[in-house]
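Let me give you the structure first, and then I'll get to my questions.
What you see is the complex with one protein chain gone and the rest in place.
Let's look at subunit A:
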Amino acid sequence: MLAFYRMLYPFKPIFKWLNHEQAPTKLFTHREFAFTLQGDVYLRYNSFNTADELKKQVCALNPTRFEIGPMYTAKPKDKKTVRPAAFSPLKRELVFDIDMTDYDSIRTCCSGAGICRRCWGFIAAAVDVIDSAITEQFGFKELLWVYSGRRGIHLWISDPEAMDLTDEQRKAIVGYLTVIEGGKEMRNKVNVRMGPRGPLPPSLQSAVNTLDNHFDDLILDDQDCFRSDEGWESLLQLIPDRKAVDTLRKNWSHASQRSSKGAWADLKKHMKDYPAVVDDIILQYTYPRLDTEVSKHRNHLLKAPFCVHPKTGRVCVPVDAKKIHKFDPSRVPTVHQLLRELDAGASADSAAGGSAWERTSLKPYVEMLERHNATISTRVRQDKIKQDKSW
C-alpha cells in the first residue's frame, strides 16, 4: 500500500479537484480528511495546507483508505481550539452513493458483497437516470462518477451552487430522486403519481422511458427475475386487480418452466388498460436505489477517489457516465497489478520523466480526472472574468 501512495496515488489532481484552483484555498485547507488505519482505527478531523502535506501524512500513516468531508468554517485540525459554535460545515460537493446491497431483494445472480458483470446492469441503469436528472433538471455540470471499488458507485458534484447547498436542500434533492420507499414489509414500494391514478411527474416519465429499455435486457433476460416461484409471486403482489392476479397465478403455476419474458408479456396483456401498473413495476425493479443518508448532510464523509478497496484491492477509479454500460468492474486495475506494471515499466524505461502512474493502466483514469479538473478551472476563470467586469 505504501508504495502505491508513494508512487501512484494522484495527489496533485485530487488536490486540484477539491480546491478548484491552483493556489490552495479554504476549499482545501479547511477540508476534513479522515483516515482508516489497520485494525479499524479511525482518525477524524485532519486537514492540510497543501497537496504535499497530505501526501506526507498519508505516507506516514499508510491508511487502508481515507475519506473526504466538507469544508468547515475553521481548519478541522484546529477543531479543539475553536469554539464549538464557530466550527460548522460550510461547503461540500453534493454526493450520491448507490450500492448493490439495496438491490438484494431483486437481483438473482449475487447477494451481499458479491458483484458480477450482470448485476452491474442495475448500477448502469441507475447512473443513466441520475446523471440525466442531475444535469437536465437541476442544471449541474461538474459531475464525477467514481466506482467504489466493490459493488457500488459514487457521484461527486462540484458546481458552486451544489457546494453551497444547505442540508435542507440536499434532503430535498434526495426526496425528489427517491422513488422506492417503505420497509421490507411494504410490497408496493412505488407511490409517486400526481394524484390517485394520475400520470407520473414528467421527470419520472422520462426515467421510465429510459428504464424501459433496460428492463427487457436486465430484468427479463439477464436476471430472469420472474422465472422462480417467489419471483413471479412477488410480481403478482404488485397488481391491484384481483381477477387478473388469479388468472395469471393459475396460468403460471401450471406451466412447468416459464421464461420471465413470457410472464411479462402475459402480464402486459392483462394490464393493457392499466399502463400505470406496468410503469410502476418497471420503476420498482430498475429505478435507482440511493443510499440517502450520505447525500443529506454536508458533514458526511465519503471515500476519496483512487483509494483502494480493502477487500477487493481494486482502485476507486472515475467512470465515464456515457460509457457506463461498457464498464466492467472486474477489469478495474488492482493495486497489485499496478505495482507489477510499475516494476516492469521501471526496468524498461527508467529514464522516462513524468509521474509514475503514466506508466501503468491507471493512466486513463487519472487523465479522466484531469479533464474533469480542466472544466472546473475553465468555470472558475470565467467566473473571475465576470466578477471583474461587474466592477
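Following the convention adopted for this analysis, a contact is a pair of C-beta atoms (placed from the backbone, for glycine too) under 8 Å apart; a residue touches a chain by one contact, two chains touch by 3 or more; residues count from 1.
By definition in this document, contacts and distances are computed from a predicted model.
Student: What protein name does the UniProt record of the undisplayed chain give, "DNA primase large subunit", "RING-type domain-containing protein", "NADH dehydrogenase [ubiquinone] 1 alpha subcomplex subunit 1" or "Trafficking protein particle complex subunit"?
Tutor: Checked against "DNA primase large subunit", "RING-type domain-containing protein", "NADH dehydrogenase [ubiquinone] 1 alpha subcomplex subunit 1" or "Trafficking protein particle complex subunit": the hidden chain maps to "DNA primase large subunit".
Student: I'm checking contacts with the chain that's been left out. Which of A:73, A:169 or A:355 qualifies?
Tutor: Per the contact definition at the top, the residue touching the missing chain is A:169.
Student: Hey, which of A:2, A:60 or A:194 is the one touching the hidden chain?
Tutor: Missing-chain contact among the listed residues: A:194.
Student: Which residue among A:289, A:309, A:359 or A:372 touches the omitted chain?
Tutor: A:289
Student: Among A:139, A:240 or A:364, which residue is in contact with the omitted chain in the full complex?
Tutor: Of the candidates A:139, A:240 or A:364, A:139 is in touch with the missing chain.
Student: List every residue of subunit A that touches the chain not included in the displayed model.
Tutor: 40, 102, 104-105, 136-140, 161, 165, 168-169, 171-176, 180-189, 192, 194-195, 198-199, 201-206, 289, 292
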